[in-house]
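Complex shown without one protein chain; remaining protein chains in place.
Take a look at chain A:
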């Protein structure tokens, strides 16, 4: 009951809605890992009350299936059954390597990955699974797989964006902000921030390390219509603590 109540702060901030195409970008750093947000969204995507119409396509560049299975099991969500039912499509891309000079071609590496995903989505649509979530973990490793070609990764993200508009999917991506801290204009990071409908930043507290609070989350939700139609964006900021089986989210100072 307690964890259900506290994670609703995160749900409120995200306002996840599969009826509209949306892009969620999660930005974290070494000091504050934002993977728990990804796991939370994954759990919510699979546990939709209209569960027969939901599906998740997971592009894993960073961890194998067993890792996510273990974590989601602790959160009370089984991944094996949906995987067998083709509701959870897992692409293990840890060893993906795009051939050199891939940018101009329409074959190999990322373009063929895109076509695979497109095929899967069309197949899911035929089975009436309309609430689809595409998750990418994570973009910086996709850049490594693309031999450092930021443009190629951005082209791939653009095509994924066309998919969200065409089929009404939710696209969730993870990136690490501090990787680009030495660059004056981190193109990949900024492009993703422009692309995002919901931008989630996981940062450490400005006061430093703490045992009770692991960090703070800032959620910028663009395009949320408020009552009088006055503001179009909604910003949330709260602290969180990652526990064994859940995440506790609370406003600063409200934790007893």
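Details
The rule is simple: a contact is a pair of C-beta atoms (placed from the backbone, for glycine too) under 8 Å apart; a residue touches a chain by one contact, two chains touch by 3 or more; residues count from 1.
To be clear about the criterion, contacts and distances are computed from a predicted model.
Hidden chain, UniProt protein name from the list "Serine/threonine-protein phosphatase 2A 55 kDa regulatory subunit B", "Ubiquitin-like-conjugating enzyme ATG10", "Elongator complex protein 5" or "Isocitrate dehydrogenase [NAD] subunit, mitochondrial": "Elongator complex protein 5".
The chain that is not drawn here is touched, among residues A:11, A:69 or A:193, by A:193. The residue touching the chain not shown here, chosen from A:8, A:52, A:85 or A:162, is A:162.
Residue A:114 is the one among A:68, A:114 or A:240 that touches the chain not shown. Counting the whole complex, the residues of chain A in touch with the unshown chain are 104, 106, 111, 114-115, 118, 151, 154-155, 158-159, 161-162, 165-166, 185, 187, 190-191, 193-195, 205-206, 216, 218, 220, 222, 225, 229-233, 235, 237, 252.
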